[in-house]
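For this depiction, one protein chain was excluded, whereas all remaining protein chains were kept in their positions.
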Amino acid sequence: MISFNRVTKIYQKDWVGLKDITFQIKQGEFIFVCGPTGAGKSTLLKLIYKDEDPTEGIIKVLDWNLGTLRKNNIPQLRRKIGVIFQDFKLLQDRTLEENVAFALEVTDIPPRDLRKKLMETLTYLRLSHKRFSYPFQLSGGEQQKVAIARALVRDPYILLADEPTGNLDAKSSQEIMNTLFDINYKGTTVLMATHDLKLVKKMKKRMIYLEEGKLTTHN
Amino acid sequence: MISFNRVTKIYQKDWVGLKDITFQIKQGEFIFVCGPTGAGKSTLLKLIYKDEDPTEGIIKVLDWNLGTLRKNNIPQLRRKIGVIFQDFKLLQDRTLEENVAFALEVTDIPPRDLRKKLMETLTYLRLSHKRFSYPFQLSGGEQQKVAIARALVRDPYILLADEPTGNLDAKSSQEIMNTLFDINYKGTTVLMATHDLKLVKKMKKRMIYLEEGKLTTHN
Amino acid sequence: MSLQISIREGIKTITRNGSLFFLSLLVVSISLFLLSLFGLVTINLYYSLRILDEKIEIIAFLDEPADITTLKSNILKIHGVRDVIYVSSDQALKELQRELKETEEVLSIFEENPLPASLRIKLDADYRNAQGLEDISGKIMLLRGVKETIYGGELVDQLKKITKAITAFDIGLLLIIVFSVIFVIFQTIKLTIFARSREIEIMKLVGASASFIAVPFAFEGFVQGFVGGLIAFVLTIITYQIAVVYFFGELYFHFWWFFFGDIACGIIFGIIGSGVAVQRFLK
Partner (left out) sequence: MSLQISIREGIKTITRNGSLFFLSLLVVSISLFLLSLFGLVTINLYYSLRILDEKIEIIAFLDEPADITTLKSNILKIHGVRDVIYVSSDQALKELQRELKETEEVLSIFEENPLPASLRIKLDADYRNAQGLEDISGKIMLLRGVKETIYGGELVDQLKKITKAITAFDIGLLLIIVFSVIFVIFQTIKLTIFARSREIEIMKLVGASASFIAVPFAFEGFVQGFVGGLIAFVLTIITYQIAVVYFFGELYFHFWWFFFGDIACGIIFGIIGSGVAVQRFLK
């Protein structure tokens, strides 16, 4: 489903983002991407949704080879992937509801299904009461939940969650983790970047551990 | 040093941010502001640096009554306060170094002292190697560290830290916590908003616990 | 993506960034107004010059008893003559009286009408120059019944030169204004889209296709152009009215041409402008 083959990412000024990374992920897996600050976790996820291109190596996602994927087809790739961005990336001039709906509108879903799915997701994440608020009117945790809702609402094939609980309290975090496991149980491949090693150990899932761009543990 | 007297903050559409909050903080104290997502932690901090005005009640910070503080004097208040914003609020078109230096430039510090203080802080937080990077070239954790550096560089009278370790790994978090205790030890009043109750319990410091805008525990 | 969604998104794009839309709408309106105003000036200049040009004629004074019908048909046979008008000596007097209205009494001192009958000979455009006038006038002089001819001569060529210079200069100015206006409109639209580049970036990351992003912006450009053109048209009409009432008494103005011209320019510039600008962020 996702495969990295000797992938290296060098940023400007010879800064190494990722170095010689190789791994495979099968459909339906749940994988933690761990490592300290600046290890390359976000970089790894960005390569999967082709926000960045690798300097070397081959990346395959779903049925696409990202190196040869035409620019016009990138939206198709991204529609199959749900991303919870580390910095949320909410559209500032849209309400909570519009932000989540946007992820559905870019697909060709019929309007009625759109509303149903939207309501379902907002209710599930307990965001309905804030649905007409703009991002700047939301607390940090609420914004993070919107980012999560936007990624989940599309029932993606692959879910990339970059530090999805950094701004949430213990209870909400637990709920989100349960949600992720739930969606994974229903068949979605989940990659979750986190620095919360305690959580990872507790969960007993496969983990990719990065340190300064290099893959050190991979079980 | 900081006193809230029956402070209420109502946002648009009658949304209660804070309700009838009263407390005092003396110089040199270290206080945790806790509570679940949307409890009003950030709102409380915003009131202190006058980003928001209370709907009711009186807030006094340092020698100022914020209700009667003239608009022209707000910068003076803010220069005495260091804020680590929950969403970092870095200037996107400036390098890491420029972002941190900016906090010093707005004060009337002589250029030489400025450079010295700047270098000291960047080295201390281990950011020097990235000092010419722009925010978008930094990882989430690195950005958070820049936000921290910007708040610390001025040796503020009051430090408001809003979720300062949300994007940091355990080791970095510990370092930052030590830094905060350190600066507090040197005389700075520190308010830290967090949802990490475990951490708070471990530290045995005074805590303000908010729930749905109301102060529930305050020891 | 359905048209319905695009239009809804387009309307939202406008309302969301109201002040941005408003700012650039005003710039578009003012720019189009300048363009339209200069169009008005140019058209009127063109018409005035054409009227002037058409006034170039040869006047042939006639001997007292003349066979006007034969003379007319003979003159009409000359190559380059477009029309011949007979002005009797009475008519000539009346015309003079009309022109000099206020000094009517002056004429009453004449006991007898001193003006001879004449033929006014209108020429084809190609012959309205010194050479043409001279040639044709020479031919007319040879005809029986013609006492004398008068025409502008050198002066006509002088006039032609000035006319050409003014026209060329006006067209030059018009070109400069057209380019400036297009340029300003494009840059302004670019600026408004620039201000939303972060939003566009996010949309791309969420999987929006290029057209899904571009169409609402194009719609915004369309509305901006349409409304801007309308405002420009209204301003032009106001200026036209003021100019007519206070300065010229009469001006050439074609309501529908200007109406559709302004709006068409607005729409075309608006759509192309936002299309080009948004393209930059879609690469």
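As written, the chains take the letters A, B and C, and residue 1 is the first residue of each chain.
Following the convention adopted for this analysis, contacts are C-beta pairs under 8 Å (C-beta built on N, C-alpha and C of every residue); 3 or more make two chains touch, one makes a residue touch a chain.
None of these values were measured; they are calculated from a predicted model.
Trainee: Touch partners of the unshown chain, restricted to the chains that are shown, please.
Mentor: Taken over the complete structure, the missing chain's partners among displayed chains are B, C.
Trainee: Which one touches the absent chain: C:F33, C:Y151 or C:F233?
Mentor: Here the residue in touch with the unshown chain is C:F33.
Trainee: Identify the residue among C:S24, C:T149 or C:S274 that touches the chain left out of the display.
Mentor: Checking each option in C:S24, C:T149 or C:S274, the one touching the absent chain turns out to be C:S24.
Trainee: For the chain left off this view, which of B:E105, B:E120 or B:D155 is in contact with it?
Mentor: From the options B:E105, B:E120 or B:D155, the contact with the absent chain belongs to B:E105.
Trainee: Footprint of the hidden chain on chain C, which residues?
Mentor: Counting only chain C, the missing chain is touched by 19-20, 23-24, 26-27, 30-31, 33-34, 37, 41, 103, 165, 168-169, 172-173, 176-177, 180, 183-184, 187-188, 190-192, 194-195, 239, 242-243, 246-248.
Trainee: Considering the whole complex rather than only what is displayed, give the residues of chain B touching the chain that is not shown.
Mentor: For chain B, the residues touching the absent chain are 49, 51, 72, 74-79, 81, 83, 85, 89-94, 98, 102-103, 105-108, 150.
Basically, only the chains that are shown with their structure count from here on.
Trainee: I'd like the most central chain, judged by C-alpha centroids against the all-protein C-alpha centroid.
Mentor: Per-chain C-alpha centroids ranked by distance to the global centroid put A first.
Trainee: If every chain is reduced to the average of its C-alpha atoms, which one ends up farthest from chain A?
Mentor: C
Trainee: Rounded to the nearest whole Å, what is the centre-to-centre distance of chain A and chain B, using the mean of the C-alpha atoms as each centre?
Mentor: That gives a centre separation of 29 Å.
Trainee: Any idea how many Å lie between the Cα centroids of chain A and chain C?
Mentor: That pair's centroid distance is 61 Å.
Trainee: Using mean CA coordinates as chain centres, what's the chain B-chain C distance in Å?
Mentor: 66
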